[in-house]
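Only one structure is covered here, and it is reproduced in the block below.
Below is a slice of the complex: some chains, not all, each in place.
In this document, chain identifiers A, B and C correspond to the written order of the chains, with residue numbering beginning at 1 in each.
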Amino acid sequence: MTTVRPIRESDRDAWLTLWHGYNAFYRNDPTEAVTRAAFRRLCEGTDGFFGLVAEDGAGGLVGLTHAVFHPATWTTGTYCYLEDLFVSRGERGSGAGRLLIEGVYAEADRRGADRVYWHTQQYNAQARSLYDSVAHATSFVVYKR
Amino acid sequence: MTTVRPIRESDRDAWLTLWHGYNAFYRNDPTEAVTRAAFRRLCEGTDGFFGLVAEDGAGGLVGLTHAVFHPATWTTGTYCYLEDLFVSRGERGSGAGRLLIEGVYAEADRRGADRVYWHTQQYNAQARSLYDSVAHATSFVVYKR
Amino acid sequence: MTTVRPIRESDRDAWLTLWHGYNAFYRNDPTEAVTRAAFRRLCEGTDGFFGLVAEDGAGGLVGLTHAVFHPATWTTGTYCYLEDLFVSRGERGSGAGRLLIEGVYAEADRRGADRVYWHTQQYNAQARSLYDSVAHATSFVVYKR
């Protein structure tokens, strides 16, 4: 059975494998410094970072999600930007993705966040199929310098 | 001639008019507390807030933009989320919107931000026409709980 | 002040003006028989039809909405298809459109409908700006033989 829990220091090696798989999906190539800083802040919960991993019945890590809580002009509270989500290929459809998102929702509720949002490629059918069942597609698209 | 400069305390009344016009556009109805907290943080530059106004030749305010600099997992630096942009109806097409975005770019460069990004409604033709000339539409859409 | 109430027989002339304006918007040209049947069923509430009009302070009609309640395979109850919505040009932005939608929501709740849904052109910025504030854009597009 898949369960979800906060990332901890001892997850480093298993997390790295997932993190590299995630980055490969987006053809992103983070520097060592970026990877180290991300993991450290996720473990410590600094800079608004919050991270969860999904664990299978045998204790292996099969997914991760990272969120960043940040201020916003439309609230005196906080927004939760669900920045990263990844489930290893063999585990897709196992429910791990949904559990990870629900874990972020629970933390966002705990902190009283006014919004949980994320970005996804409009053509990513597999991901959107899940997202459509736990959230709402909006009319908004993302622009980038 | 339109010019752009940081928001300051003495802009309060003129800024409020623009802020309410901006919120009306999105049919958003911020509380007094949200409005006050937004203005204060924009003037003080706290919580990662950064705000600019566009001034016409006579010193009247014709536009505003607010950005929030926040940490992100893909960088040891910062991302710049251009959260709000508004130009009063009569001034659209005057170049104020472009100047405001370029002002945010300049500040993002000064702080070494790795990214400047924003959200816009896919059907907002007037806004996208400007954005396409100063930035890139991405394939990403926004999901929201 | 704009108010909303069910369509009634005595609205015929004013309703016709709105109905023709609405059809002109979609370049639809209903036959007399279709128009008569629509009005009759809206007044009688037969065939699952439900209709509301928006009235201004002087008792003039400024908007209409028609919904059809129909069975669906995913429910033992009913779905509410909000088929038509129109506000006369001069009254747009007056809040009439929102009141009409909320009136349909109230009736859908009264009947225990499992869903209220409608279709809109993806490029209809004015309409979507309203819809985004009272409902959710979905990932679904409409196909037609």
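To be clear about the criterion, a contact is a pair of C-beta atoms (placed from the backbone, for glycine too) under 8 Å apart; a residue touches a chain by one contact, two chains touch by 3 or more.
Model, not experiment: these values are computed from the prediction.
*Asks:* How many subunits, all of the same sequence, make up the entire complex in this structure file, 3 of them being shown?
*Replies:* When the whole complex is considered, it contains 4 copies.
Keep in mind that, in the parts below, only the chains that are shown with their structure count from here on.
*Asks:* So, what's the distance in Å between the C-alpha centres of chain C and chain A?
*Replies:* 40
*Asks:* Where the centres are mean C-alpha positions, what is the separation of chain B from chain C, in Å?
*Replies:* 36
*Asks:* Return the distance between the CA-based centres of chain A and chain B, expressed in whole Å.
*Replies:* 27
*Asks:* Please set out, as single numbers or ranges, the residues of chain A touching at least two other chains.
*Replies:* Correct list: 136-139.
*Asks:* Touching chain B in the complex: which residues of chain A?
*Replies:* Residue list for chain A touching chain B: 28, 30, 33-34, 37-38, 41-42, 47-49, 66, 68, 70-76, 81, 83-84, 105, 108, 115-123, 131, 134-145.
*Asks:* Write out the stretch or stretches of chain C touching chain A in their complex.
*Replies:* 128, 132, 136-139
*Asks:* Of all residues in chain B, which touch chain C in the complex?
*Replies:* Listed in rising order, the residues of chain B that touch chain C are 25-27, 121-125.
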